[in-house]
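Removed from the display is one protein chain of the complex; every other protein chain stays in position.
Now for chain A:
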Amino acid sequence: MASTIHDKGAGRPVGLRLLDLLEAARELLWPARMAPLTPWLFLLPAVLLTGLLAAGLIPLLDASLRPLDRATFRLAEDYALGNYATLATRPVYGVIALRTLMAGLIVTAATLALAFPYAWMMVRTQHAWLRKLLLVSLFLPFFIGQVVRAYGWLIILGKQGLLNALLDGLGLPPSSLAFTYTAVLIGLVQYMLPFAVLMLAPALTAVPVEVELASASLGARPFATFRHILLPMARPGIVAAGIVVFTLTLTDFAMPEIMGGGGNDFIASAVYDAFFQLGDAGLGAALGIGLTLVGSAVVGVILAFFGLGTLGYVEGREERS
């Protein structure tokens, strides 16, 4: 049998001959001496993608340094810092940036607070029907776009909406939640919840249930178990979910546009207005660069504070080695 396998002759099975061919091609394209570089090869798609995004920033940076010439409605040939000066001197951009950052923080905190028990319940429940119900409830919103969901919220929160009908039925005064900052935050939390749950669930699954049982058997109350066992062990998932929710909120456009009533713009709205309403691609590009820098800086601070290991890779490898 062994001689058959190593036989290079015509009698070999076609499958094995094909494998030999592939092996030869691999040796030609990626010789054995290149083996130490193989892990980097797997990084190549990610590097290419990130490189593409970084390359896209170059024309954006270029445009951001060219003020608009209103005689021809073209960007000026010469570089100038006029667009950045506009961002710095017009208070409205500071207000919008602060509003967006605050929304990022509030939505992240609220989403994580709601997503954690949801994910825990989904992972730990012994009832198959409950797990299915939670999963279906989680995935259903994915089939409904953000815009439709935003309009759905307006139906609920509007002056003649379901909420006010309920309040009226209870003899309470009507609410004016629609088209407010609070409405935008509510819409965003609902939109972000599935993302957070999906990122927290694997982290919580990785926490052995026996650890929780051991904690309880040693006399820890549920909150102590949550604080000293679950929270630290699920930290990679919490940080990852927090980063995703925060950055998605920071760049969101639809919710503030639809639910904000025009007076609660986020940075993405300002970028849109600059590009399309004002026809000033330079100013829009400067805003885009600013948004990228702010988002990257915040994520950088989070990772610096918690450490890259919080995502569960570096520390894990160091511990094993």
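Worth pointing out:
Going forward, a residue touches a chain if its C-beta (ideal position, glycine included) is under 8 Å from a C-beta of that chain, and two chains touch if they have at least 3 such contacts; residues count from 1.
We adopt the following convention: contacts and distances are computed from a predicted model.
UniProt records the chain missing from this view under the protein name "PotD/PotF family extracellular solute-binding protein", selected from "PotD/PotF family extracellular solute-binding protein", "NADH-quinone oxidoreductase subunit D", "ATP synthase subunit a" or "Cytochrome c family protein". When the missing chain is restored to the complex, the residue among A:V95, A:A113 or A:L231 that touches it is A:V95.
Although one chain is not drawn, the whole complex shows that of A:G15, A:G219 or A:G263 it is A:G263 that touches it. Within chain A, the residues in touch with the undisplayed chain are 70-74, 90-92, 95-96, 158-160, 176, 178-179, 261-263, 265, 273, 275-281.
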